[in-house]
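I have placed the structure first, in the form of C-alpha cells, so that the comments after it can refer back to it.
A single protein chain has been removed from this complex, and every other one stays in its place.
Our next item is chain A:
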Amino acid sequence: MTTDASAPAAVSPDRALHRLFLTLFLRGRSSRGLRRNNMPRSVASKLLLTLLAYGCFGCFALAFVQRPVFEISIYLHGMTLLFCGMFIAASSGEILFNKEEADILLHRPVTPQALLRAKLTVLLQVSLWIAGAFNLAGMVAGVLSPNGNALYPLAHALSTVLEAVFCAGGVVLAYELCLRSFGREKLEGIMTTVQVLVAVGTVVAGQLVPRVIGRATFQRGSIGIHPWWFDLLPPAWFAGLDDAITGNGGIRAMTLAVIGVACTSLVAWLALGRMARHYETGMQLLGETTSAVPASQLASRRWLDALVHSPLLSWWLRNPVRRAAFVLVASYLVRDRDVKLRVYPGLAPLLVMPIAFMMPVSQHGADPFGGFGVAFCGAYMGMIPLFALSLLQYSQQWQAGDVFRAAPIPGPALLCAGARQAVTCFITIPLMVFFTAVVYFLRHTSAELPLLLPGLIALPAFTLAPHLGGKAIPFSKAGEEARSARRGLDLFGVILVSISLSLVAIWAWSMGWFHWFLLSEIAVVGVIYTLMRVSLTRAPWPSME
C-alpha cells in the first residue's frame, strides 16, 4: 500500500456531500445487519431499466403528434409532475431528515444550508433523469406537431427543468413551513403526517388529475377556450412556456409562462433562501433526545388501551397472543413513521382505481362500465387488507421480530390473526364505510349497493391469503425487502381475480341470478376460508435462512 502523491487536492465539502447523497440514493440506505458480506453493487443496470421503462411509457406521447403543441405539453408536463412528485414525495422524508445522519454529519464542519443544497441537488438530478427519459419521445412529438417546430425540444427541456425545480422546491418548502408553523416539539408527528398526505395526495392526484385535464384539454380544443381554473394547474404554466417559446399561443401562453417562471423562482427562493433556516431547526431536532413523551403519543396510547379493553374487543381479543399482536400492529399503524409511510401511500392506488372506474368519462355523465365499477369497487375492498398485511411484514426493527420465535408459540398463526384483527379494525372497516359512501354519492342511488357484496364475501379469504404458509409475520422482514418486484406480480394476480369476480357478479346481476350467485359464493368462500385457516393454524415458523 503506497500513497499516491500525485492524487488531487481535497475534494470540496459540497462535492463530497453531493457524491454521498447520490451514492446513498442509488445504493439505498441498508437496514443494519441485513447486508452480511455484501459487496458494493452497481445500480447502473437497474437504473437504466427504470429509465427505459419511463422512456417506453413516454412513447405514448407519439399518439398525440397530430395535436397542437400546447396539448402535447400539457400531457407531458402533467405526467412529469406526477412522476417527479411521486419520486420526490417518496424520497424526500428519508433524504431530508434521516435520524442516523444527525450523529454522522451534524458535528462535522458543514452548514445545514450546504446539506440542504446537496440533498436538493440530488433530488433534482434524479428527477431530471426520470423526466428526461419520459419526455424524450414527447419532444419528437412536439417537433412533428402541426404548430410545432425545431425549437420545441429546447423549450420543453427548459420548462421541464423549471418544473422539476418547482416540484422539489415545493416539497422542501412544505417541510419548512411545517417546521415554522408547528415548531420542533410537534415536528416529528406532523412531518410524518405531511409526508403521508403528500405521498397519498400525489398518488390520488396522479390518477384523477390526468382524467380531469384530459377532459378539459382534448374535448375543448385550443388554449384560448380552456376554463379559468386551468391556469391554476402547474402543468398549464409549463405548457404555456413551451407554447410561448415555440411562438404559439399568444398572450395567454405568455401569461402562463410568466406565472410558471415566477412561481418556480418564488418557490426556489423561499425553499433554499428565506426558509432554509427552518431546515436547520429540523436537523437539530434529529439530534435531540428527550425522555418526555409527546402529549399526542400519550393520547394515542390511552385511546388504544381503552379500545382494547372495550367489551367487544376484550372478547374478540381474548387470546393474549392475538391481543399482543393486535396492540403491536395498531401502535405501529398509528405511531411508526416508517410503517405509516409504507402502508398508507401503498394503499392509496387501491382507493383510487375503483373511484376512477365509477367516474363518468364524458361530461354528460355516461358511464361506459355500467355496474361493473361498483362490483369492482367491492372486489377491490378485499385487496386492501391483503396489501396492508403484506406491507406490515416489513419494518426497520425487523430484528426485534426474533422475540416471536423465542416465545413458546408453536407457529405464527396467532400473531398473524392479531395482525389481521388490527388491520380489520383500523383499515378495512373504515375503508368499507368510505367505499360504500363513495358508491352512494357517485351513483346517486342505493340500488347498486348490493353489487359490493361479492367483494365483501370474498374479503375473509383475501385477508388470510398473505399469511398462508406462515408468511407475512408482522414486522419480521427488513424494510428494504419491501421493494421486491414480486409485489407487483402479486398485485397483478389479485387484480385479475378481482376483475374476474366483478365480471361474474355483473353477469349474474344482469341475468337476474344475483341471489343465487351470492349463495354459491358464500359456500365456495366458506370452504376456501376453512381450508386456509386449517393450513395456517398448522403452519410452522418459516425458516430463518
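The definition used in the following text is that contacts are C-beta pairs under 8 Å (C-beta built on N, C-alpha and C of every residue); 3 or more make two chains touch, one makes a residue touch a chain; residues count from 1.
Convention: contacts and distances are computed from a predicted model.
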item	value
Hidden subunit of the complex - UniProt protein name among "ABC transporter-related protein", "Ger(X)C family spore germination protein", "Molybdopterin-dependent oxidoreductase" or "Multicomponent Na+:H+ antiporter subunit D"	"ABC transporter-related protein"
Residue of A:Ser181, A:Gln284, A:Ser446 or A:Ser500 touching the missing chain in the full complex	A:Gln284
Which residue of A:Lys46, A:Arg108, A:Arg405 or A:Arg538 touches the chain not shown here	A:Arg108
Residues of chain A in contact with the chain not shown	1, 3-5, 7-13, 15-17, 19-20, 23-24, 27-40, 100-111, 185, 284, 287-292
